[in-house]
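Below: the structure, in structure tokens.
The chains shown are only part of the set, and none of them has been moved.
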């Protein structure tokens, strides 16, 4: 098993600190308001104050408009936080802003659940709603 | 134990790729709005991009009008996805469209929960409501 | 341990196929709207199509008016389904009709959760509301 296809040190550094573009694909039912929920179980970033790692789960619930988020490129987007220093409140809101900009949904909610530090754990929930949009399933 | 009653290779190929008709039976209480929930635990289809299998659970919650879905034929309907390539968003909406066409319910919601790929899992919830219908149990 | 008090074969056949009358007792607080929930964990009946047994849990939530359901006679009522052939939708609605007729409640909801057959499980929820009744706890 020769490690062909390995990443160079440089490629790895880039993958773990620079956010790539996220792909989208055409919503197969643009006329229907339906909910798309994505759960990212192994999110990790770095505390900007201590340099120690943070771990958590990011959940995204959205109602697509014309575009849906493509899952593989989304995975690489989340990998880019691995070596970046960012607080819980900032990272959750940043993800919401980035994903709204990418696919311009009718509605999106991002939830960041971060694991305990000193017996204290945190969850941040940030929401975007396109002006005038009301969910009527 | 002779495997009498076995399917031919051809029958199996057909069963695993072509959707059969779904049977219905008369709603025993057409004058009452009541909820009928069906959970299909072992759904599997194929990712159209990679050819690798997807696994999940499909849930259907509906308020019947004149017709109820017959469970055995429904099982064969779901088997027909086994070797078909289809994305999460498309399969969930397709099931909703097919079942609404079959039994013309007052209300139906289809939920597709798909298992994790690369620590990312997805759930799609699509809903149909007959025009003017409001649930008043 | 002599099996005195045993049922004759005839009594057993009757107990397992004919619904007995359900007793009631006076509601101790008829002036208060309060919720009474009863869970019957070991319900079993027979599939009318295959003759094979079905298993499930029946839950009853009601707001009594003048009468409450007596639990022991209710147990015998549920035993009477053991050897009867009846579909999920029919049995849940039938129980609702029988219990509403027995105690004439202000509100009643019957939930039948039936265990999986071929990885497909079903839940039926049927509801009765006395005309004009609105729950204001």
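The letters A, B and C name the chains in turn, as written, and every chain counts its residues from 1.
Going forward, a residue touches a chain if its C-beta (ideal position, glycine included) is under 8 Å from a C-beta of that chain, and two chains touch if they have at least 3 such contacts.
Since this is a predicted model, take the numbers as computed values, not measurements.
The complex is a homo-oligomer: 3 chains are shown here, and the full assembly described by the structure file contains 10 identical copies.
Here, only the chains that are shown with their structure count from here on.
Taking the definition of touch as given, a chain qualifies here only if it contacts subunit A and subunit B alike; none does. For the copy pair subunit A and subunit C, the superposing rotation over Cα atoms measures out at 145 degrees to the nearest 5. Averaging the CA coordinates per chain and comparing them to the mean over all protein CA atoms picks out B as nearest. Subunit B and subunit C have Cα centroids separated by 30 Å.
Note: centroid distance subunit A to subunit C, computed from Cα atoms, is 48 Å.
The set of subunit B residues touching two or more other chains is empty. Subunit C meets subunit B in the complex at residues 87, 89-90, 92-93, 109, 116-127, 129.
Residue ranges of subunit A in contact with subunit B, taken from their complex: 25, 27-29, 32-42, 64, 68, 71-72, 74-75, 137.
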